[in-house]
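Here the complex is missing one protein chain, while the rest keep their positions.
Residue numbering begins at 1 within each chain, and the chains themselves are lettered A and B in the order written.
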Amino acid sequence: MTGQNKKIYSLASIANEIGATLVGDPDFVIVGLCSLPKASPDRLSFLSNSAYKHYLKSTTAGAVIVTKDDQLLFSGNKLLTENPYLAYALASRLFVDLSEVPSGIHSSAIIDSSASLAKGVLIGPNVVIEENVVIGQRCQIGAGAVIGAGAQLGDECSISENVVINKDVTLGNRVTIHSGAVIGADGFGYAFDGEKSIKIYQLGSVRVGNDVEIGAQTTIDRGALDDTVICDGVKIDNQVQIGHNCHIGNHTIICGCVGLAGSVTLGAYCVMGGGSGAVGHITLADYVQVSAMSLVSQSISEAGRYSAGTVQMKTGEWKRASMRFKELDSMAKRLKRLERTRS
Amino acid sequence: MTGQNKKIYSLASIANEIGATLVGDPDFVIVGLCSLPKASPDRLSFLSNSAYKHYLKSTTAGAVIVTKDDQLLFSGNKLLTENPYLAYALASRLFVDLSEVPSGIHSSAIIDSSASLAKGVLIGPNVVIEENVVIGQRCQIGAGAVIGAGAQLGDECSISENVVINKDVTLGNRVTIHSGAVIGADGFGYAFDGEKSIKIYQLGSVRVGNDVEIGAQTTIDRGALDDTVICDGVKIDNQVQIGHNCHIGNHTIICGCVGLAGSVTLGAYCVMGGGSGAVGHITLADYVQVSAMSLVSQSISEAGRYSAGTVQMKTGEWKRASMRFKELDSMAKRLKRLERTRS
Partner (left out) sequence: MTGQNKKIYSLASIANEIGATLVGDPDFVIVGLCSLPKASPDRLSFLSNSAYKHYLKSTTAGAVIVTKDDQLLFSGNKLLTENPYLAYALASRLFVDLSEVPSGIHSSAIIDSSASLAKGVLIGPNVVIEENVVIGQRCQIGAGAVIGAGAQLGDECSISENVVINKDVTLGNRVTIHSGAVIGADGFGYAFDGEKSIKIYQLGSVRVGNDVEIGAQTTIDRGALDDTVICDGVKIDNQVQIGHNCHIGNHTIICGCVGLAGSVTLGAYCVMGGGSGAVGHITLADYVQVSAMSLVSQSISEAGRYSAGTVQMKTGEWKRASMRFKELDSMAKRLKRLERTRS
């Protein structure tokens, strides 16, 4: 339980911060958060997954966030709320080290004289900021990050170590980009001349909205003609690849290792499960959820959950089933024939 | 429509550059390229996908690249060519910012005295060039890139920000490597001694041919004994993993998120679709195309298209189908039995 920065709160103050109703000792001291099974008496836990309900009897947590309906299952201090998971998210902010970084520009940073840096920025060691870059207020740029010519960052962006933001990329306010991500590399486009691939120069850029989070090592390519667009509130995990001219709708969630080919349009409030993918030039409606490692190869016009693939089997059984998959069309025809001969 | 660098051409000069036949006003001024649906009257568009043909009536593009067969579908200025997509690729070069970078070595670059840099190179901030490196003419090395000892780059290579090229890697001429790619990290090899994994030191390197492009965050491992080889004209997208001792044939295309295990041999002019993969020690013939997210687990000796996996379904239906997949061998046997009892 490292990293919780030795912050201390009374239970009453936490209840107040997260908008929960306190049942128990208002002066009870909480030093951090914990899960129900790995708890300690000076920490606050929560029940959001009903499969964990039985832990409420045995947990050693000093206090627990629960719903009214579940409050009788735990005898200690409680914080009551309709959505314990959301309350936990709000509480997590109290225990993280967010505020104390002073602004300043490290002496090793290399900043073009034409760049414009607003007040309160923190620029780390070895950062490179090229010509005509605009950096908004209170942005933080981690060590080794490179901000390409003409890029524009809104206010309060947090760019981690060794991130590369290529030229002319624009970020809204409160955009967080984790280490090693590359925003605005060339899209992957070639025309074949009969012998070799001729590069299609990528003339668009990338536009990222407000309150977007982008994971470590994720790549978002610049557009071929128009821009690649990431709308407000989108959250993207690590190792994701977003091809040129994709358009990701508001508040969509893209889990780790997802790959989107070029010109994919995702609606708002979609969820792409880990390792899932989409072929180029297709459109998904709002509120579409794609299961882990499923490929979407056709547009989806109706909200809902979609899956592809097969489930895990012991490899011996799987081999037999997958060999039969090859015969599946023949099996279907033979079944049809048998049905006909019956009638 | 950012990033098109305010270049301006007459339609006649573009026709000349891309080898097309002009039908219309030779002095018509073009300020950039655009797609048919998102066009503007001062831009040039193209029709390469017949599904977009209906846009020719409504597009506001100032001129369009089309085939002779389609020329009557558009009433404005036209550039006629047999392959509009190729013509578009050639035109894209006209609107990108390619030439104006002056050569020079940034004062913060750390270059070993034994390294050899040809004339016209551009070395960015914080670049590290180790001992005995050879850099060819007019190479450009972006900020934060590291070129390991003994690596050799041909002429006119473009190495983007934070790329790592490990020791003894060789690149041909006109190799482009996008941000964050790592060329020549250790291959993944261990022998199991009954208790633990014993590292197999990777004694080979990586050899990259001419006119190769390698995407952001892509990794190409050094060989165990011999070298990993990327032949001329190969194009590799982002987030690709190429294992030790792979051999990628001329002009093969590897889309984003592909993973190749060790000692995979791809022929010439292959296409590995996005997210596809291959197990180790297999060989694919020339002109093999593998669909997105398909695994190749056996060698392929015949050119053509190959696929694996299942198609997307609503998750409820998919669950039923995938449960039945587990019974597939039994179903096949029962079908056979029914057929026997019929005859």
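A few notes on this one:
Convention: contacts are C-beta pairs under 8 Å (C-beta built on N, C-alpha and C of every residue); 3 or more make two chains touch, one makes a residue touch a chain.
The shown structure was predicted, so the numbers you read here are calculated from the model rather than taken from an experiment.
Touching the chain that is not shown, out of A:28, A:55, A:74 or A:95: A:95 (per the contact rule at the top). Within the complete assembly, A:161 is the residue of A:25, A:161 or A:286 that touches the hidden chain. When the full complex is taken into account, the listed residue touching the unshown chain is A:108, out of A:13, A:108, A:132 or A:299. Annotation for subunit B: contacts to the undisplayed chain at residues 110, 126, 128, 144, 146, 148, 162, 164, 166-168, 180, 182, 185-186, 188-193, 195-205, 217, 219, 221-222, 224-227, 239, 241, 243, 257, 259, 261, 277, 279, 290-291, 293-298, 300, 304-311, 313, 317, 320-321, 323-325, 327-328, 331, 334-335, 338, 341.
Listed here are the subunit A residues that touch the chain not shown: 1-4, 32-35, 38, 83, 85-86, 88-90, 92-93, 95-96, 98, 106, 108, 124-126, 142-144, 160-162, 178-180, 211, 213, 215-217, 233, 235, 237-239, 251, 253, 255-257, 273-275, 292-293, 309-316, 318-319, 322-323, 325-326, 328-329, 331-332, 335, 338-339, 342.
Throughout what follows, only the chains that are shown with their structure count from here on.
Mean C-alpha position of subunit A lies 25 Å from that of subunit B.
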